[in-house]
Every structure is written in C-alpha cells, then in structure tokens.
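One protein chain is absent from this view; the other protein chains keep their places.
Chains: A and B, in written order; residue numbering restarts at 1 for each.
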Amino acid sequence: MTAVTSPGGEAGAAAPAATRLVQRVHWSDRVAHVWLVAIALLLLAFLAAPLAAILMQAFEGKDREFVGLSNFIAYARTPALLSSLWNSVWVSMAVTAITIPVAFVFAYGLTRSCMPWKPLFRGISLIPLLAPSLLSAISLIYWFGNQGIAKGFMQALGIQQIYGAPGIVLAECFAVFPHALMILITALSLADARLYEAAAAMGTSRVRKFFTITLPGAKYGLLSAALVTFTLVMTDFGIPKVIGGNFNVLATDVFKLVIGQQDFAKGSVVALLLLLPAVFTFAVDHYVSRRQTAMLTARAVPYKALPSKGFDRIMLLCCSVIALLMLAMLGMAIFASFASFWPYNLTPSLRHYVLGLVDGEVGEGFINSLKMAGGSALFGTLLVFFGAYLLDKTKGAPLLRGPVKMLAMLPMAVPGLVLGLGYIFFFNAPGNPLHGLYQTTALLTLCTIIHFYTTGHLTAVTALKSLDSEFEAVSASLKVPWFRTFWRVTLPICTPAMVDIARYFFVNAMTTISAVVFLYSPETKVASIAILNLDEAGEIGAAAAMAVMIAAISAVATGVFMLLARWVDRRTQAWRGPR
Amino acid sequence: MRMSDLFRLSAVAGTVLFASLGFAQKTTLTVYTALETDQLKAYEQGFYKAHPDVEIKWVRDSTGVVTAKLLAEKANPVADAVMGVAASSLALLDKQGMLEPYAPAGLGAILPQYKDKKSPPAWFGMDVWGATICFNAVEAAKKNIPKPETWKDLTKPVYKGQIVMPNPASSGTGFFDVTAWLTLFGDDGGKGGGWQFMNGLHENIAQYTHSGSKPCNMAASGEFVLGISFEYRGNSNKAKGAPIDLVFPKEGLGWDLEAFAIHKGTKKLDAAKKLADWASSKDAMALYGKNFAITAVPGMAPPLPNVPADYESRLVKMDFAWAAENRERILAEWTKRYDGKTEKR
Partner (left out) sequence: MTDPTVAASYLKLSGVHKAFGAFTALKSIDLDIRQGEFVCFLGPSGCGKTTLLRIIAGLETPTAGRVEQGGRDITTAPPAERDYGIVFQSYALFPNLTVADNVAYGLVNRRTPRDDVQRRVTELLKLVGLPGSEKKFPGQLSGGQQQRIALARALATSPGLLLLDEPLSALDALERVRLRQEIRALQQKVGVTTIMVTHDQEEALSVADRIVVMNHGVIEQVGDAISVYREPATPFVADFVGKVNVLPGRIATGELSVGTFRLRNDATARAADGEVKVYLRPEDVLARPTRGGAPSFATDDPNVFDAEIEKIEFLGSFCHVHVRSDAFAPNRLTVYLSLNFLTEQALSVGSMLRLKLLPERLRVF
C-alpha cells in the first residue's frame, strides 16, 4: 500500500523514460499526516528532547564542555562495567526464560481452556501491577530474608540468601508477569477457530495442533512478550535497589552515579548503554511485523474453547499454583502491614496504617496519585491507540513512520530515572516555552504516559494487526474517509484492548516512582513516593501498609475497569457471539 | 448511550480534568530539604510563629535525590533555599557557584567547624549526624555475637556476614564513614591503614546498601546483626521498639552536618534571609536538639538517652573541602576494590 512509488530500479527495456509518478494525496490522508505529525511532535517534545537533554551530558565534561567519548572511555575502564553489564544481561535472560513459559501457560489456560474461575485468575494475575515494587521486595524479605519464614526452604534449594540475584530474579518475575501476560493473552485470544476445526477434522492431536497452529499463531506475541520482559528487567532499578544487595546491574549503576555521586555525565553513559536493548527490540519488531499477517479476517470464526476434562484440570492446576504464588506475595505484605513490629512483635495492629495516612503525608498523595492515574489512563490510551492506528493503518508520509515507530518503542528502554532527570533538564531550561508545565500534575501525567508508552503501543499494535488489512482500502473505495472507519469499525472492535491499555496505564501510574521522583512539587506529590520515604525512614510496616492500600485502590480501579470492559463487551462485541 | 457518545463525553471530561490539574500553584518560599517529615512539621511551626508572613513550600526527598535535582535545575533554579541537606552536598553546590553567601543573625553562636569557612559563609550547619552502629542485641544473643566497641572490632571473623553498611558511591553516610576511616587510619593513596581496615571489613560485610538509613533499618528488623548507619536513624528505630543498641566506636566517628543555604538567584531573597535568620537562631537550635545530640550552636541539645556524653568529642576532624576534592579518587578506589567484583562469598 505504498502511496509513493519506490525508486525505479531496473526499469524494463520497454519502460518509458521514468518521471517518478507520485500519487496525489487525498485530503483525508492529509488529515492523517497532520495527526501523525502532531503525535511525532508530542513524542519529540516529551521523549526525544528530554532524553537528548540528559544524554548530551554523556559527551560533556564537568563544566559542560564537549569532551567527545572520554566519558565512555573512562566508564569502560572501570571494572564495574563488565560485571554490571553481564549481571544485567543474565538476570534479564533468566527472568525472560522463566516468565515467558509461565505466563504462556497462564495465558493458555485463560484463553484456550474451559477451566473455572477464569476472571478470578485474571484478577490475581494483575496483582504485581497493582502493587509498588517495594511491596514485593518487602514481601520477599519477610518470606526469605534472614528472619524469613521460608528461609530454610530456600537454603535447602541451595540459595544462600535472598539478597542479590535470587531476590532480583524472583521479584522481577513477579513484577513483569502481567506485562508478558497482557501481550500473550491478546495474541492467544485472536485465533481463528476454523483452523482448529480443520485440524480436528484431520484427526490432529491436541499436541500437534498446539505446535502447528497455536504456537505459530502466537509467534509475534511471544516474541514481543520476551522482548518486553527482557527490556523491562534490564532497565528496572527499583527492585535491584531494594533487594539486590551488592548485586550490581546497569540500572543501579545509573542510580549510584546520578543520585549518589551526581555524576550526570557517567550516568548518561550508562543510560545510553541501557537504550541498546530497545534499539535491538525495535529492529526485531520491525523485521517480524513485516511477516505478520492478519489472523482475524472477517471470515474468521472466533475461537471458543471446548470443555475437555483432563486438559481443563491440568490448566486449572497450573494456573492455581501460579495464582497461589502471587497471593503469597501479596499476603505476606498484608501480614507485614498489620504486624506491630516485625519480627519481634507480631500482634496485629493498625498503627502502620494510622502512621502512614496521618503522619506520612500519604493521604493527600493518594488524591494526587488518582488524578495522575486517571489522566494517564484516559489520555494515554487515546494517544497510544490513535498513534498505533495512524502508524499501522493509514498511508503516506513514509519518512515520518520509521522515526515515530522508533520513538514508540524507545520508552521501554529508558530507565525512569533517566527520563525524569531529562524532564528537569529540558522543561526547566530557561526559555523553554513548555516551562509552564514544570512541576504540574499535567507534566507528571505526560511523563507517566511516555514512560509506559511502549507496552500500550505493543498491545494496540497487536490488536490492530489482527484486523483485516483491507478495511481501509475498502473504505477508500467507498469514499469513506479513514477516520470514519476508525470510529465505526476499528475502535469498536478494539475496545477490549483499549480498556486493557487504560487499566495498564492507571495501575502503573499508581505505583510508578522512578520518573516522577524528580518532577513532583509539594502540591503534586504522589503516594508511591511518599511510600518510598516511609521505607527510607525505617517505617517498613507503614510502607507495607501504604503499598497494600495502593494495591487495594488499584484493585478497586481494576474492578471498575473490568465492569467497564464487560459493559463495553456487551455493547460492541455482539458480533463475536455464537454462530 | 452509544459507544461513540461515551468516547466523546469522556474526552470532554478529560480535557476539563486535564486543564484543572496544572497551573494552580501559588509560590511562596520553595525550600528543598532532606529532613524527616515529622521534623519538618515542628520546624515549620517554629518558623511560622516568628514569621507569619512567609509560607514555606517544602520539596522533600533523600539527600542524593535533592542534590541531583538541584544540580539538574541549575540552569533555571526552582528552589529559593536549601534546608537540612548534607553540608558535603552544599559544598558541592557552592563549588558550582549555586549558593548565595549570607551571614544570618545567629551565625556568631555557631561553632566554626560547623559552618562554611568563607565570610560571609555560603552555608551554615544546623546539627550533626554522626556515624553509629545499630547493634541488634536479640539476634546477637541468638548467634552468640559480642557487641563491638571499636571499628577495628568489626574486622573480627565473628562478624562475618553480619554487617551491613551504606555504599559510599550512593550514600552520603557511607561516604563520610569511608573518609573518617581514611582520616583515622590513613589514606596514603590507597595503601594506608584506612584501606587495610576496609579490606578486613569487606570480608565481613553482608551487603552494601544504597541508602544510609537502610543498614540500621535492617539491623532493627533483625535481618542482620550490625548496621553501620547514623545516630538519628538509630534513635528513631530504637524509639519504635527495635531491640537495638547504638554503638559509637571509640576511634572516632564520621559525620556530616544538616545545613542551610540560600540558593543563588532567588527572587525572594528577603524571605529566604528571614528563614536563614530563624534557622540559625537559638529557638531553631532547640528544636534541632530534640532530634540530634549535637547542634551547631553548642549546648542547645538536652542529652539524648542512647547517646554517650562524649559523643561530640568522638567526632573526627572533618575536612569537607578535602573530602570534596578527593571524592572521585576515593570512590573510584573503593568501587574498584569492593564494588566492582561482586563475587559470591
């Protein structure tokens, strides 16, 4: 569907002298280009420019003079680099290797079996998203720390202590699980039942069907999930910071350099290193998406799982085990929030809640958090989905598409810390016309949207890719402009995915710390930061209590989103109904 | 209601919400601080009593974050004043020319070692936070581990895997511990006794944490027996009921100041000066004394129950300028020795 002819190449002998023919641009496509430019500008202003503002410092010396690559060379010489790099890579790979199969089994159970309590499992699987990463760290320490209940069990497995790689891997697996799951569920729920009917008619076994239909169909989803997982673990600094002990990874190196030593130059060097996985991810995504064909054409029959006693039971068992592990994580934090003084006085009390809400300024933080989360969910979803649509389904402006796609993939690789500092450098710069946004909730919201842009974008793209690619061509032939088709067809079909994206933004905004820690003002301080302060002050119980409260609020919000999803489903998804 | 109506409605509602989020702040005096929230409240009330016409907007975070933020905002400062941030950090800001020298009303009463050497000084101290070992007596009893008296005790094999200390590369507390040891035992470009001591200590360290509070918090919750931390955190944890004893090693203690400075270029210099005057006053010192055993103006703090009487005399002679100058070299050496290799022990 290229609107502009590709350069002539080997023109055949009979071809007339080639004046490049370029299709005239219809006004409706112009509209798309204008929007695309708007989104590109937005990403430039709120992602590329702040990043450039901080990363430029990688090339600057103490007095901000240009020093070329000397910061890189200096950093490469420190022995810390190799060990941190290696640690980051192997931990990320380990987490990916554990999480993807587990999340796939879970997603498979949710989409392809008839096991009971599916909504319950879906809900439980969201727990890690609902809770700040501090919660899982506190919980892991209470389970496996030196005073932990299950320490003996862990040591029997040959792991000496939870601090370090084991803790990071466990906590990260927990934390990234919903991210991977979200992508995998989308990939698995978009199957064409006719393929399975055909296979069944040929007497294909369940296992063979799995390997010949299911896996190839979910290939793109699996790959994105793996890439997202890898990059998230690579760039996360919250978990390694609280449970990593002296296990150094690149992200904590950034923290040490920037916060500990205020060495922005070297911090930027490491941050640049962290961007590499995103570049890699972009390349892979670019390569793969060209080969991905639509799975859900108008003729496709939505897949509906058929009951199968043995299989359903196995899936139920697998999902239950996974769900129980998640609940154990949350449960311990809840317990910790009520225990008077771990581990010496375990009598239940409400003092942590009182202390957190009354003394810890967390109360008003919740209000700010809710504002920010609501704003992120609404605007983030609209922006991400519309952006993905423009990229994937409209035509023309080829020079714009590559960069915008790249920008959409970039946030995943940017440590929030780096993004937050970049925001300071960029928005607080004298003469920046956007300076008025500095320290406002609006900027916090935008920062959060950008920070979590990629997963939303990937979900939207996965949903969009599953649509027949000829919808737009048919519309054009019927003289219906693309935005009408977007409104009448694409949006309604994709509303479940959009509700998912909105929920994702909401819960992440509730728990995010790393980027916003640099951007809040006294009026806009959010709860997640207040919790970090409690932990710092040694009020672990209060921190746990407030983390549980965030989880609870997010859970309620998730419930609301689920009701919304159900309502939306009933309104817009009637066509998926039984034949 | 049709779907499309819903979207339209939510878009409108969202726009209104979005517009109402920002642009609603009134500016008074913006003060960046690393003080504890409960301390802040007391100080704020004290200041308001003296100056009801100024309102303070606190921006509170850990020392590292506040310092990073101030440096990042250097081009277009937001803060009018900085209160309760480590003197070593303020020295760094001063080196960047970011502080407005001012001699506050109470400056004369402040001991010379607790304020900037220049005149007028770029910053002055409020109180001292010194190194302290939080020693969990309950866990120690279980493991039959004796209470240490000196830094050197910590290198004994009995403490292997029981000690937590802050990483000097990410924590100011950790850094003054290291500089104190180098001052006490010798630096000598990496060959001195301070490094020998740290070599031995490293053998017993279970973990280098990213914050100065964390080691004491971990000792308080029994995760590890000993946490090298600072006095205030030790006291506050003990007050909460943690079974810890505070140990002030005899050889000498690293320390830093909670200090005050006016940010250069503030448009509210008068109000900032009012705050500086109050922060250096005896009233303020009395408030600091409730939390800290040593205040910049001597004799303002009532003795604290867990702090020895000769606490102040145990503080090592700190040369902030020397520390700032040698920071990069020390951290590079430290990182090379103890942080770069995270082999399993």
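Odds and ends about this structure:
In this text, a contact is a pair of C-beta atoms (placed from the backbone, for glycine too) under 8 Å apart; a residue touches a chain by one contact, two chains touch by 3 or more.
Because the structure is a prediction, the values reported are computed rather than measured.
For the chain excluded from display, the touched partners among the shown chains of the whole complex are A.
Considering the whole complex, the residue from A:Leu41, A:Ala328, A:Leu350 or A:Val474 that touches the absent chain is A:Val474.
Annotation: of A:Val25, A:Leu85 or A:Ala199, A:Val25 touches the absent chain (contact as defined above). Contact between subunit A and the unshown chain involves residues 1-12, 14-26, 28-29, 294, 296-299, 301-302, 468, 470-471, 473-481, 484-485, 488-489, 492-493, 572-577, 579.
Following the convention adopted for this analysis, only the chains that are shown with their structure count from here on.
A separation of 34 Å divides the Cα centre of subunit A from that of subunit B. Interface residues of subunit B, counted against subunit A in their complex, comprise 3-4, 7, 10-11, 14, 17-18, 21-25, 36-38, 57-62, 64-65, 67-69, 71-73, 75-76, 78, 92, 138, 167, 169-171, 205-211, 213-214, 216-217, 220-224, 233, 236-237, 240-243, 327, 331-332, 335-336, 339-342, 344. Residues 78-80, 83, 87, 141, 145-147, 160-161, 163-164, 241, 245-248, 252, 255-262, 264, 340-345, 359-361, 371, 374-375, 378-379, 382, 421, 424-425, 428-430, 435-443, 445, 487, 491-492, 495, 517-518, 521-523, 529, 533, 535-538, 540, 568, 571-572 of subunit A touch subunit B in their complex.
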